[in-house]
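Entry: chain A
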Amino acid sequence: METIADTNWLLTVVVFAPLVGALIMVLIPQEDEQSHKQVALFTSLVTLGLAAFLLIDFNYGDAENLQYFVDTQWIEVIGAGYTIGVDGMSLPLIALTALIMPLVFVYSWNHIPEPGNAKAFLILSLILETGMIGTFVAQDLVLFFVFFEVVLLPMFFMIAVWGGENRRYASLKFFLFTLFGSALMLLSFLALYFLTEADTFSMLVLTENAGEGITRGTQLLVFAGMFLGFGVKVPMFPFHTWLPDAHTEAPTQGSVILAAVLLKLGTYGFIRIAIPMLPEAAEAWAPWIGLLAVIGIIYGALGCLAQTDMKRLIAFSSVAHMGFVMLGIATLTDFGINAAIFGMVAHGLITGMLFFIAGSVKERYHTLEIKRLGGMLAQAPRLGWILGFVSMASLGLPGLAGFWGEFPAILAAYNPAAGVSEQTFRVYMVVAAVGTVLAAGYLLWLLQRTAMGEPSAEFADDPNITDVSTTEWIAWAPLLFGIVLFGVAPGLIFEVTDPAVTQSLDNCITTLTGCEVAEAAASSGSGGG
Partner candidate 1 sequence: MLAGIAPLFGATEFVRPAIDWHAAAPELTLLGFGALITMIDIGWLERARRIAAPLTSLALLVTLVPIITLALDGNDRSMFHGGFVVDDYSLIMKATFVLAGYVVVLMSTNYIAEGDYWENEYYGLLLSSILGMILMASARDLISIFVALELLSIPAYMLATWRKRDLKSNEAGLKYYLMGVFASAVMLYGMSLLYGASGSTLLVDINDAISVATTLDAVVVIGIIFVVVGFAFKVSAFPFHTWAPDTYEGSPTPVTAFISVASKAAGFVALLNLLFVGFLGRDDIFEPLMWALAAASMTAGNLMALRQTNIVRLLAYSGVAQAGYMLAPLAVAGTVPDKALTASVTYLVIYAAMNLGAFAVVIAVARKTRSAKISDYRGLFHYAPGLTVAMTIFLFSLAGIPPLGGWLAKFRVMEAVIEADTASGLVLGIFVAVNSVIALYYYARIGFGMWAEDAPDGDLTPVNVPLSLGVALTLTALITIAMGVVPGDVVGRFTEVSLLAGG
Partner candidate 2 sequence: MLLNQFLLLSAVLFCIGVYGVLARKNGVLVLMSIELILNAVNINLVAFGALTDNVAGAVFALFTIAVAAAEVGIGLAIVLLIYRNRRSIDLSEIDLMKG
């Protein structure tokens, strides 16, 4: 594997820069909140800067191969390596994470949720960032697992400490669900380790190997373990119930991070690990994943229609949106998986933004009960319009980012990968398309109830209800811009992901057709790094 020797350190720095910031903040006394905010913001900006450099420096002509590849020993005794690298599949997600965090810190500038303590809050956020970026760059199953879990604790506390009324239940539920999933996922990782001849956790090798030498029955079981692990995180129906609770109770920043990045860890796991490593099992499970995905789409939408709380509604909409992402993945086609990655980024921007709005609404109205809101367009017109805009993006309006996650996923379902039942997926396609109607239904309904009409008597003369503030503008503008940019020029993302996705699937297909091209696969599949 040839490497770009000069900049290999870059990825490590990107991953751990937030942690360094967090360590510095540990040394600053708690009272000095301003310094904490500055350090946190600065750290995340540095990370963003590094990520931006990564984006520039990344060799797009070679997006299918891992770049900035580092492979050293980490825990020799268990054969786990510190193996990191980035290719077209992970690059957009890293960029998304690096972008979201500074916005969260900007927003936190004057929105530290109750009961305060900026120091702890910001440190946890930075640890989260390291965990999230780390998950996207990890190329070793154990490393992946560790980063995957690092995210858990800070999020738990974010909900538990800075959450709403019912935070205890929500945080525990979140924690238990995810841990349950990841425990089974770990079992699957171990099984992969022992069942393949290579005895390695290296994702590259396991991907090349693509389940060779594992009997079909075992593959199915191992895949099921990962399915649970990643599926809980996504979350897929019926493992989704933690999500609305977690979102509803989490502070705004927590919701944003949760929606924008955390949920993607699960779907990313599917496309990075579960499918390429066990293509045969993926093929067998695909109809079931697809089924749960479309159930999620419809179910999430129906759930939304039943909500009386704005934040909970947005949370449920995530279930539906991630359903589209999973449908794309379940087709096992390059179209579908490209769409899924796009959908992940788009959902991150859009739903993240929706949660920001919900947070601001809560701050102004001190309630998120849809019934009591109304007339936001009259009292805070910009806020109302932004809500309208983002709702449109969320319901998949072409020309905005959301569309490119949904439409290609539906498109891919028309013609799933060979070996996956076409009839079944065409039914899914129709159901998913119907889901778009419901999506429009609940989002517009939300918009109508909250933004349109006359302000209710309760809030009509409330001086608290002001329009978008400066910090909010700074925090939101990049997201809004991103929603438009990727909606108009979806190629920006598709062109990065496409080579990587195509290659990862090529490898699966090669294995499926039983070609003994181990040599060829070894040279191409592991290239780059």
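Keep in mind how these were chosen: all candidates are chains of the complex that A comes from, given by their letters.
By definition in this document, contacts are C-beta pairs under 8 Å (C-beta built on N, C-alpha and C of every residue); 3 or more make two chains touch, one makes a residue touch a chain; residues count from 1.
It should be emphasised that the depicted structure is a prediction, and the values quoted were computed from it without experimental measurement.
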Study note, to complete from the structure: Here the complex member from 1 or 2 that touches chain A is candidate 1
Check your understanding: Tell me, which parts of chain A touch candidate 1 in their complex?
Key -> 30, 73-78, 117, 120, 142, 145-150, 152-153, 156-157, 160-161, 163, 167-168, 171-172, 175-176, 179-180, 183-184, 186-187, 190-191, 193-194
